[in-house]
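Reading through the structure tokens given below for one structure.
Some chains omitted; the rest stay in position.
Labels run A and B following the written order; every chain starts at residue 1.
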Amino acid sequence: MNPIFLTDPVPAPEWSVSEWLNTAEPLRLAALRGKVVVLHAFQMLCPGCVLHGVPQTSRLHQFFDPEDVAVVGIHTVFENHAVMTPDALRVFMHEFRVKFPVGIDRAGHDRIPESMRRYQMRGTPSLLLIDRIGQLRAHKMGQVEDLAVAAAIQQLVDESAENDRS
Amino acid sequence: MNPIFLTDPVPAPEWSVSEWLNTAEPLRLAALRGKVVVLHAFQMLCPGCVLHGVPQTSRLHQFFDPEDVAVVGIHTVFENHAVMTPDALRVFMHEFRVKFPVGIDRAGHDRIPESMRRYQMRGTPSLLLIDRIGQLRAHKMGQVEDLAVAAAIQQLVDESAENDRS
């Protein structure tokens, strides 16, 4: 089994986003059922995101067929909220030529934003893979090599939506 | 479709090898039916092989489950035969810590060795993917990125041996 896969998949919770960039329409996880979803959680001033995670996500976005794979970023600010604002993110995405859609994680009642809390993310960058039937199949913080990520995504693509892996 | 796949798969010819390294038993393509075969053709003094192809093949060998994927090198010497001898290859493989099995392509009646001729390879490094039913599905010379290679291999793994893709 691909080492980035979770032993026990769980239903992926819906994300909660206050604003979308790089997409005409808001994206809902529920509406992506039938596709594999690559969810990349990042912060614009996190070195591991800027140097590794965001460029890798751009490569995945460019490589996989959007009919099969939806690549989605989520800006999960859990520190330094005052400077990683939506306006700052817009500049970051323009300057770093980020082309995939990015949702701004909705502020929570503490410093942890809503989607980050729902997914119990521990930090950034985090890479999450959700299969065609909405199960969370991978959840890795930090750097993951292209080879493992690409093989994992392709495997989820190759599972038919009808399959029950339980 | 993965851009490294051939539009028109053809039956992969059996290779022709005069000596095997890193394997107790000679490998025959026919005997690997049922597995995906990654065939990496290289020369030990080809910079693109040493700097890119061989290390990538080592990563593939380490990553994929040998039950599903057989990673095989083939030393296709088509120039400077006098110095890229079996003894020199043994030293190269030891020093560069190459762990995957490598067959020495059998000398042909001209400078092109037998397997290279059968596969109509144009040079080194060449990456070839053969599916579970023995069809040649990819054949690329030069540098191919990990992302595309890993996705292609995984897709072939996910095809059941019974499938007819025609």
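To be clear about the criterion, a residue touches a chain if its C-beta (ideal position, glycine included) is under 8 Å from a C-beta of that chain, and two chains touch if they have at least 3 such contacts.
The structure presented is a predicted model; accordingly, all values stated were derived computationally and were not measured.
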Homomeric complex, total chain copies (2 given): 4
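The rule is simple: only the chains that are shown with their structure count from here on.
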Rotational angle, Cα trace of chain A fitted to chain B, multiple of 5°: 180
Distance between the centres, which are taken as Cα means, of chain B and chain A, whole angstrom: 34
Contact set on chain B toward chain A in their complex: 59-60, 63-64, 145-155, 157-159
